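What you see is part of a larger complex, with each chain still in position.
Per-chain residue numbering starts at 1, and chain names A, B, C and D are given in the order in which the chains are listed.
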Amino acid sequence: ACNNDTGAAADNEEEDTASTEEQSNTGNAETGEAVADDEATEVTFWHAMGGGPQKALEEIVADFNEKNPEINVVPQFQGTYDEALTKFRSVGGSKDAPAIVQTYEIGTRYMIESGFIEPVQTFIDNDDYDTSQLEENITNYYAVDGDMYSMPFNSSTPVLIYNKDAFEEAGLDAESAPRTYSEIKNAAEKLTKKDGGNVEQYGFSMLNNGWFFEQLVYTQGAYYVNEENGRSGDPAKAVFNEEAGKNVFTFLDEMNQAGSFGNFGSNWDDIRAAFQSGKTAMYMDSSAGVRDIIDNSDFEVGVAYIPHPDDVEPEGVAIGGASIWMTNSIDTEQQQAAWEFMKYLTTPEVQAEWHVETGYFAINPDAYEEALVQEEYEKYPQLQVTVNQLEDTTSTKATQGALISVFPESRQHVVTALEKLYQGTAPKDALDEAVEQTDRAIEIANRSNQ
Amino acid sequence: MRMRKRITLYILLILSSIILFFPTVYALMVSFMNGREVLSGAVLPSSFSLDNYKKAFESLPLLSYLWNSLVISAAVMAGQLIVSSLAAFAFVFIKFKGRNALFFLFISTMMVPWEATMIPNFVTIQELGWINSYFGLTVPFFALAFGTFLLRQHFKTIPKELEEASQVAGLSRFQFFYKVVLPVSKTSLVTLGIYGFLTTWNMYLWPLLVTNDETVRTVQIALKQMQTKEVSTDWGVVMAGVIIVVIPTLLLLFAGQKQLQKGLTQGALK
Amino acid sequence: MKQVKLDGLYKTYDGTTPVLSNVNATIEAGEFFVLVGPSGCGKSTLLRMIAGLEETNGGAITIGNKRADQLMPSERDLSMVFQNYALYPHLTVFDNIVFGLHVKKVPKEERKRRGRETAEMLGLTDYLKRKPRQLSGGQRQRVALARAIVDESPVCLMDEPLSNLDAKLRAHMRAEIKQIQRRLGLTIIYVTHDQVEAMTMGDRIMVLNKGVTQQIGTPLEIYNQPANPFVATFIGSPPMNIAEGEIKDHKLFIEGLGPIPLPNGGAIDQTHVYAGIRPEAVRFVHDPVREKGPGLIEVKNVEVLGNETVLMFTAAGRDWYARWSGQWPVKPGDRIPVMIDYADVALFDKASEKSIKHGQSPDVAAEISREEVLL
Amino acid sequence: MNSAPLTKESGYEVGDLPEHSEKAFPLRKDFWQAMLYLLPSFVLFSVFVFYPMFRTIYLSFFLTDYDGMPSVFVGLENYAYIFTSDEFLKSLRATILFVLITVPAGVILALFLALIANEKLKGIGFFRTIFSSNMGMSVAASSVIWLFLFHPSLGALNQMLSTLGLSQVEWLLDPTWAIISVSVTTIWMNTGFAFLIILGGLQNIDEHLYENAGIQGAGYWYQLRRITLPMLSPTMFFIVTVSLINAFQTFGQVDILTQGGPAESTNLIVYSIYREAFVNYQFGTASAQAVILFGCILIVTILQFKFGEKKVHYQ
């Protein structure tokens, strides 16, 4: 535990020991404290936040516990989103289930259908909680048929990041970033520097991750799956191989053919390293990573909206990240305590802290007015761009994001399609295959979960 | 040994060491770098500051994680040594019907991918109430076909004469096992011990599944906890973590090495 | 003190060739029983069967009064010196020695004492802390011996336990083993290739050949009254000279030698025989003119052994030996007059190889009476 | 006379002539004694391997719902599907390729290291520790390190190549190179262990044999071929078998280095199973894949025991 929350961490440890007697074998809880702890309602919180965000999260929890002595939230790291979800699937509905579980955005449909969770809408209604104070473009994602199933927590969107120094060197205007596909292509062309066979600097790059592809589709107002992105019913077919998807693939393919597109694989850190070391001049990243990039680059970093085809009016971006869910196999008392904690998380102060510490959006826009945030923006004016992009988003079924249960699998197929594209497969073939496989996954899921 | 052979050997040894050890050294170097250096592709850090190590220790209760890892690894190691050597002994020194078939059945357990059995096993552990306890982390690994196989191969090279001499001396089978077979097989036992310890030490997914909080969690989880995806990972800290985690295992290897160095069965008979 | 009884033992390794067949012997309690025979004749196999290390393919073994062939080796209560030592490589010399005592839960103090005593006796005191691989061959063999002796099991099997020791040490060991055996009344079955060991240590000797018992008897019986040419040539070094002979006209004819006259009344039914003459019975003729039955031999090879000389010559197409005391100044090629007394000749039936007549035992009783010896 | 002792020597006798010195023990008693020694393994295997394995086989005939419970019985459909699925066939091919690269290369490298580290030299303990040190690196840690080394632009490997004036390699981004890169990482991670085992085997060989061969004039290579390798055969047999099995089950490094990409060129079966089960939550197909993988390993292992152990010389 870090210096300023050592006490809290120690508390957590002991409280947990006391509450899970049946498995406890450490037996080091001190009696005095244990009595006090017995009165506090325990809320286990499974999360997937490692590194810096974990630290920020634990500080917030510690503050909450201090302010609410009757509640004791215990944050427990459970690995990556996939791992956490796997584990939750195994214990869901049992006494081993936590009170709160954090799940990535694409697990939303699965969570809703799992039967292990309690929609937060119940508490919103009971409590007359005003959801309108939250960022609409975020809540939209987690609202299904108007009901909020989970509480948004860490949210991010993709942005275009570019090397201003390189722009100037290439004779481009560093202050007005390219926006349309042809602008990007032109800029990329100019930014590409070759030294014999080896490319020293690519013009444009994109992480091989389905998320960016989805965003490029959504911003064209197009859907990922039918039934209006799965928002108006159970989707049966993927549609991302239609016009919009093809646009994206063709866009990437053309640059790749031209040699101005740099492929740096599917690893977040790889592509960032490439950018920071000048191997690529533009790339798409998560808004949550922006500040670290600025910190770690020794050139001027520009942040801009994501690209769109020349003839399409961009609708903005859909949210990424994760939300937190209330489970249904715990006491109502615990649920209530969990709800208290969720509410606490949405307060502007907390969100300001969270936003500044991690780079994730504040789900409560009021947070942006906090002095803490304002100071940060002065230091990193680029951060403002990420917020603006989200706020500028037109809320449609497209930018709400797709809602399918087999999203993780589908993303893999998209990644494979991208990789094949870069290896020379025709855009249409690559896309069609991914769609076909997604369709099959949806079909199997539907068959097996009647 | 002649000079030329000696020099050739040293050259080979040193070259191999450099190639093999480079990644580890590189990790050590990275552990001294700050984020910017790491991502700029430097090989040598600008300064050997211990900041990353401090951060690694600050951000997580590494010591308690290390302790857990130690306890669990040692327990698994002991369990495996006992269970595997008993089984291997039976396969080599007791003749019974169906011995080969049974041995193959044992071997077949190695072919079952662990990933395929993980969920049912998780459920089993859950039903045993062993979630978040040392039991859940250790007991499933006590039986090890691999270890049985390894020891069987070694036991088979033990000269028959030793068994005979022991029988004549009046040793019971079990006495022969622990008074002769085990001491004579020290090399293999040490190897297996190291293997058991390290694989347990390096386990990640299973401990993550069956533990909920830091009371019994292991260092590998801590390592993973230092990494992030959307937000930049602080590689310097991660590598510092890697180094911290690797040091105990290297020490173990070194100690085991000393044991292994004493080649044993030579000159056993005449 | 236990009797060991072997009853029609049969053994084969490959299912067809017998390694031992129909071995019968009763080794009395407290007896020192020596097993000799050519290399590969089945001596070790027999010991290993008695110890229970090889299964018997037929016959029965009784130890004490208990049928033993189905017992585990550890239940037979015996100790063994292995031909190849089989020391425990991981234990020190001392621990190797007391290993069996440990098993028998002998108290620590006694274990120490007995271990030290035995080591002392075998000259191993300086090496107690070493591991077997740091010992010389003879030292290892002594450890193996110590391990068997210290046990004081009523039955002890020893497979060539002294083969790697020098003559002096070997003589010492012979005496020690005999003494322990007498003191503790051990039943010892002892395999050796050493004639001296066989002759001096054994109460009885059993001669094996190709897994078949040739003769069982006291050392002097075996030496003086060998049952067949095999035994005759196997015991005694250099071996008894053997050749085909013919008995005609009251004379024994052996090719290459002059006829040997039979004494009066010494008629023999068979005409075709094997004649055996011990090398010491091929006597030098001091005065060839006066003495009877001289023959002339051409020396092929001479071995001067210090206190005796062995000459090799050819008779009946075979190598024959003569052995005389002292160092003789003879060279290959020399021709020497010798004589053979019919009384010294052993005769075996040519067909059955059974003994017909024993050679006169080279005892000095003929020359010197017991009374004359004692003062 | 000829055949009987020879088969006996082959070691893996399946009920031919009784091994001497053992049959002296009453057999029935032996059986129960053996069971006693095997009991702990048995209980644990039953609970943690056999039971899950049967469950896996069972599940392979079903579609599973969100809880991973069997919901629709589909017979062999899962099998039919994966065998017609391009993806699975690709991953099967990748797995075989991977096994063919890593097993021989890894074993030979480890053998080489063990041989040079088995000499009596000053400071040899240091080298032995270095050679076995990769054992101490967890899959996650080593994969992360290699990820850096393979980095397309910054990785030490590519930097070295450019210093040497060679064109850079897209280690993890080019499908052909990716499998090689993953293999290299795997070999690196596994040599430490194979090295230790082989070194142990080498140290068990009676030195006298080398002494004698040396006197008879046998050179290094000759000794290697005629003494070391035959005497090492039990160890080599072990290490090859185990490497085969392990190679078939490689997972961690793929997860971190390539996530099965690019273009599924490194989508080894276990990774594919993992993804199918833990990300896609298709236990049915995952189980079917696991069963097929099990079958593959089983066949390879049986072949290995049948033909490999014949060449093994136990003492």
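Basically, a residue touches a chain if its C-beta (ideal position, glycine included) is under 8 Å from a C-beta of that chain, and two chains touch if they have at least 3 such contacts.
This one's a predicted model, so the numbers in the text were calculated from it and none came from an experiment.
J.: Each chain kind shows up once here, so list its copy number in the complete complex.
T.: A x1, B x1, C x2, D x1
Just so it is clear, only the chains that are shown with their structure count from here on.
J.: What's the chain with its C-alpha centre farthest out from chain C?
T.: A
J.: Between chain A and chain B, what is the gap in Å from one C-alpha centre to the other?
T.: Here the centre of chain B sits 37 Å away from the centre of chain A.
J.: Report the inter-centroid distance (CA atoms only) between chain B and chain D in whole Å.
T.: Using C-alpha averages as centres, the distance is 16 Å.
J.: For chain D, give me the residues that contact two or more of the other chains.
T.: 18, 21, 23, 25, 68, 151, 153-154, 278, in rising order.
J.: List, in ascending order, every residue of chain B touching at least 2 other chains.
T.: 39-41, 119, 159, 164, 224, 227, 235, 264-267
J.: Which residues of chain C touch chain B in their complex?
T.: 48, 51-53, 72-74, 76-80, 82, 84-91, 99-100, 102-104, 132-133, 137, 140, 147, 151
J.: Inside the complex, what are the residues of chain A that reach chain D?
T.: 82-83, 86, 89-90, 92-93, 110, 113-115, 197-198, 208, 262-267, 269-270, 273-274, 277, 279, 405-406, 408-409, 412, 415-416, 419-420, 422-423, 437, 441, 444, 447-450
J.: Write out the stretch or stretches of chain A touching chain B in their complex.
T.: 1-3, 9, 12-13, 16-17, 20, 22-23, 25-26, 44, 49-55, 74, 76-80, 83, 86-87, 90-91, 94, 96, 98, 156, 268-269, 272-273, 276-277, 286, 288-289, 292-293, 295-298, 320-321, 358-359
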